[in-house]
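See below for the structure under consideration.
The complex appears here without one of its protein chains, the remainder shown in place.
The first chain written gets the first letter, and so on, giving A and B; residue counts start at 1 in each chain.
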Amino acid sequence: MSTVIEAPAGEHEGEHDDHPTDRKYVEVAIVLGIVTALEVATYFVEMPGAVLIPMLMLMMVFKFFYVAAWFMHLRFDSPMFTKFFVTGLVLATIVYATMLTVFEFWHKG
Amino acid sequence: MADTSAVSHGHGTGTGLSNNKLLMWVFLGSECLLFGGLISTYLIYRSRFADGPAPGDIFDIPFTSVSSFVLLMSSLTMVLALSALQRGDIRNNRVWLLTTAMLGSLFIGGQVYEFTTFMREGLGYSTSPFSSAFFTLTGFHGVHVSLGIVMLMSLLVSSLRGTLTKERSETVEIVGLYWHFVDVVWIFIFTVIYLVPSPTT
Partner (left out) sequence: MSETMELEAPTRPIGVYTRPKGNTGWRDWVTTVDHKKIGILYGVTAMVFFVIGGFEALLIRLQLATPNGTVLGADTYNRVFTMHGVTMVFLVIMPLAAAFANYLLPLQIGARDVAFPRLNALSFWVFLAGGLFLNMAWIVGDAPDGGWFAYAPNTGMIFSPGKGMDYYALGLQITGIASLVSAMNLIVTVLNMRAPGMTLFKMPVFTWMILVVQFLLLFAVPVITVALFLLMFDRNFGANFFNPEMGADPLLWQHLFWIFGHPEVYILILPSFGIISEVIPTFSRKPLFGYPFMVFSGIAIGFMGWGVWAHHMFVSGIGPISVAAFSVSTMFIAVPTGVKILNWLATMWGGRIRFNTPMLFAFGVVSMFTIGGLSGVTHSVAPADTQQTDTYYIVAHFHYVIFGGALLGIFAGFYFWWPKCFGHLLGEKLGKWNFWLMIIGFNMTFGPMHILGLQGMSRRINSYSPGFGFDFWNMFASVGAFVIAVGVLLFVINVVASARKARTAPPVGLDPWDARSLEWFTPNPTPAHNFDEDIEVSSLDEFWHRKYGEDENGKVVRVATAEEVCQDGSATDTHLPSPSYWPIILAAGLPFVAFGLIYTLWFCVLGGTLIFMAIYGWIFEPVDDPDGPHGHHEGHGEDESGVDEATAETVEEAPVG
């Protein structure tokens, strides 16, 4: 983990150079909570699918990577870990998206 | 991470990374394909509800939102447990481990409640391709959460026996990785399965 030190968390204080403080974790959780609230809010507001679905996807991706970056420490840890995870993620996305395309999933809605 | 563990983990390995952590990340990469398959199956079948209820008829978004929020917050408590142990704060480590396990159990309880409600409303496991796919996907996720709870409780027992010390914080970190992964899978499921408008009868 010698590679870790290069990316300190920004507002670190004191003993822990390479990891954020508990306060930072709580802040991250609050942000996640707010985004979740926004997501749920879309359920109560009428809007066309062309707006709604990209919006939901955007918020989902944000939450996904925010958790991975902060709680799973990918932000601070070796890029090697990110590579493994992202490889699986990208491969799964491409392969299954292709499969859904062959099923004509996107047309049938 | 505290300096002692920075020395004791991953020292002498080719990449300088701990074997155990690398193993967990490799495994999580693999899990993406597992959940991808289940999610795709669900997406293909979500509008094939035969004569049974459609997803849009029975999903209870406010209820699921609450349980999703519970699981999201369990990620916070998990990371606080790790952070406590890295400081050598055994007591808070135990508190947060227990809280995480309890939040996870709450989520599972919510899932059991949801499943039984759906059953009562006429959505059995064999009702339609949609129902099979829905129960299988969320069931698999539930089993992952349950295994996570078992791991958390094992850590807690280990801590009470005095073997879960600052030097072994990597174990908590690895269980944490698994736990957060299960959480991000639910982030995906919650949006794609629940929030994106589903077909109705």
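Just so it is clear, a residue touches a chain if its C-beta (ideal position, glycine included) is under 8 Å from a C-beta of that chain, and two chains touch if they have at least 3 such contacts.
Worth saying up front: this structure is predicted, and the values here are computed from it rather than measured.
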Query raised in the report: List the subunit A residues touching the unshown chain?
Result: 80, 87-88, 91-92, 94-95, 98-99, 101-104
Requested in this report: Identify the residues of subunit B touching the omitted chain, counting contacts across the whole complex.
Outcome: 8-15, 17-24, 26-27, 29-31, 33-34, 37-38, 41, 44-45, 48, 50, 125-129, 131-133, 136, 140, 143-144, 147, 150-151, 154, 161-163, 165, 167-168, 170-171, 174-175, 178
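Following the convention adopted for this analysis, only the chains that are shown with their structure count from here on.
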Query raised in the report: Any idea which subunit A residues touch subunit B in the complex?
Result: 1-4, 15-16, 18-19, 21-22, 25-26, 28-29, 32-33, 36, 39-40, 42-43, 49, 52-53, 56-57, 59-60, 63-64, 67-68, 70-73, 78, 80-81, 84-85, 87-89, 91-93, 95-96, 99-100, 103, 105, 108
Query - Of all residues in subunit B, those that touch subunit A in their complex - result: 1-2, 6, 9-10, 15-18, 21-22, 25-26, 28-33, 35-37, 39-40, 43-44, 47, 61-62, 65, 68-69, 72-73, 75-76, 78-80, 83, 86-87, 173, 176-177, 180-181, 183-184, 187-188, 190-192, 195-197
